[in-house]
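For this view, one protein chain was removed and the others were kept in their places.
Chain naming follows the written order as A and B, and within any one chain the residues start at number 1.
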Amino acid sequence: MVGTGCGRDSNVGPGAIRMTLPKLARKFLLLDLLKGLSVTFKYQHPKEIYTEQYPLERPWIAERYRGLPRLNVNPETGETLCIACDLCAKACPEQLIVVQSERDPVTKRKVLTNYTYDVSRCMFCGLCEEACSTDALELSQDYEIAQFEREGLILDRKRLESGPETKVYER
Amino acid sequence: MRDETTLTNHLMDDTDDWGEKRRTVLDADELILNMGPQHPSTHGVLRVILKLDGEKILGTECVIGYLHRGVEKIGEHRTYTQFAPYVDRMDYVAAVSNGLGYCEAVEKLLNVEAPPRAQYIRVIMAELQRIASHQVWLGTHALDIGAMTPLFYTFRDREEILKIFEKYCGARLTTHMFRIGGCQYETYDGFEKEVKRFCDFVEPKIGEYEALLTTNRIWVERTKGIGILNGDDCKALGVTGPVLRAAGVKWDLRRAQPYEAYSKFEFDIPVGEHGDTYDRYLVRMKEMYQSLRIIRQAIDNIPEGPIMAKVPKIIKPAVGEVYHSIEAPKGELGYFIASDGSTQPYRMRIRPPSFVNLQGLDKMVRGMLMADVVAVIGTLDIVLGEVDR
Partner (left out) sequence: MLDQLTSYLHTQGLTPGAANSQLWALIYILVVFGGVSGFVMVINWGERKMLAHFQIRLGPMRVGPHGLLQPIADALKLFTKEDVIPEGADKGIFWAAPVWVVLTGFTTLLVVPFGLSHAVTDMNIGILYMLGISSLGVLGIIMAGWASNSHFPLLGSLRASAQMVSYEVAMGLAIVSAILMTSFTEGWNGTGTLSMIQIVEAQRIQGIWFAFKFFPLGFIAFVIFAIAMVAETNRSPFDLPEAESELVAGFHTEYSGLRWSLFMLAEYAGMVAVSSIATTLWLGGWMRPFPNLLSGPSWDLAFSLVPALLVLFLAGVTIRQALKMPTHPALRANKIGMLILGLIIAGVAFILFLPPVFHRTTDILWFCLKIGFFMYLYIWYRATFPRYRFDQLMRVGWKVLLPLALGVLIVTGIVGLRAEIWAWSVQVAAAIATWARGLFA
């Protein structure tokens, strides 16, 4: 099967006659087509089905998955772990984190008042998670972040601390 | 027709790109056809204006820019660390390679080198990404030519690679895997076992794709002799990657200018003969096997050690410029970074392989029939995110 021109050379002609006998037999018996047919036939078995019927079956998510962000709180005291160092805001390429803090007059340390995270422009790159000096900011495994309004994607501190709420569908 | 004449004065010029003298008026039986930005087979938003004589193609012109996002301009206003996630979005099919090229370019600018362990991890991830990118190419190319099922098979096997990526860095597509100076993430428990299991899993699958397509007479007729681009034309246009290798030129940056740990591994460079679509198909299939070979060699010998070199927290390279290119799955991906001494680059220029390869479309498609245009666009393996940036 020679194609030296622009692909419109015919397969029948002097070249075909010069084909060897086994090759001619293979061509005549459509063996190449049958090989392809057998591959697709094999995959009909129901155990080969790769579909995941969402939302009945939720996908498996890795531990390091970079999903919706979350502000962690100390489980015992309930206080936020964020020390308002503003490193996450500086690290973000899109500058969508706004950390508002005030200085505590007693301990002379910064205390977090408000934390705003705009998920609508977030790339989920993880630079803020890496920059965080404590364990406060973390990208959780939540991927169901669709909202009906654009404002719903601007997460405030309360939403970030409460974490993801997944709707579970029972089987 | 009105749109075409105002926007495609280029086609009405006296001489075309190849120096042939053109008539200033369309001949009676010539037709200008617009394969618009919305088309199932242009692999993105690519507009191809075809000049046809019946079914034969007399000339083409590509109109790009529908996906232009100003990545290079953004690069001038972000720090080097902050720019890394944007790079993934260019060739979104092979994000790891983009990140690899960028990190290496900045490391070259800073004159640091990633530690050996990081280099091995980078090689393994880049080769996994190469397999994944070629699987996307195979699925979409076969779909354009009419075979619907290889798409699903390749995407299923690609899922396994994406699962490994997800476990490693947290994202499947826009991975942002590497940092300047090394890798951010340490390999997870069971990484070696999973990668080895994947290699054993995918090798017979690649054999299945070949059983479906390589000897299939319909496939051979649709791809043999179509879209020929010989070695000299490739070199003249600057076309790289599998397109160049299928034309008979044995040029692979992993061999010619070894980067990372590629000099430590044994692998072949598959080369084609005629430079037609069938050869490009064979070259890419063989490349998948060679990638598996590299991964198998690398995964057994990952050295211990740190994964991050000593890089300052705030990256301020010296004044200078660097051009560094790697062998991305689609060709030579190059980064030219000009630094003016501040934390943000002065100029970030990216040489996308698909953009340069797309220039070959006109030469490859002349004299072909209309149905071959989709085959040729598919075989060039372009990603519009890269072409337009």
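As a convention for this text, a contact is a pair of C-beta atoms (placed from the backbone, for glycine too) under 8 Å apart; a residue touches a chain by one contact, two chains touch by 3 or more.
These numbers were taken from a predicted model, which means no experiment stands behind them.
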Candidate in contact with the missing chain, chosen from B:Tyr86, B:Tyr102, B:Tyr120 or B:Tyr153: B:Tyr153
From B:Ile49, B:Leu212 or B:Met285, residue that would touch the chain that is not displayed: B:Leu212
Residue among B:Ile49, B:Ala105, B:Leu143 or B:Ile295 touching the omitted chain: B:Leu143
Positions on chain A where the hidden chain makes contact: 8, 10-12, 30, 33, 36-37, 39-41, 43-44, 46, 48-51, 53, 56, 169-171
Interface with the unshown chain - residue positions in chain B: 33, 35, 40-41, 55, 142-149, 151-153, 156, 212-213, 216, 218-219, 221-222, 369-374
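The criterion applied here is as follows: only the chains that are shown with their structure count from here on.
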Touching residues (chain side chain B, partner chain A) in the complex: 78, 81-86, 149, 152-153, 156, 159, 163, 166-171, 174, 176, 184-185, 188, 208, 211-213, 215-218, 220-221, 224-226, 228, 274, 276, 278, 367-369, 372
Complex contact set, residues of chain A against chain B: 1-9, 11, 27, 32-33, 35-36, 39-40, 43, 50, 60-66, 91-93, 123-127, 130, 139
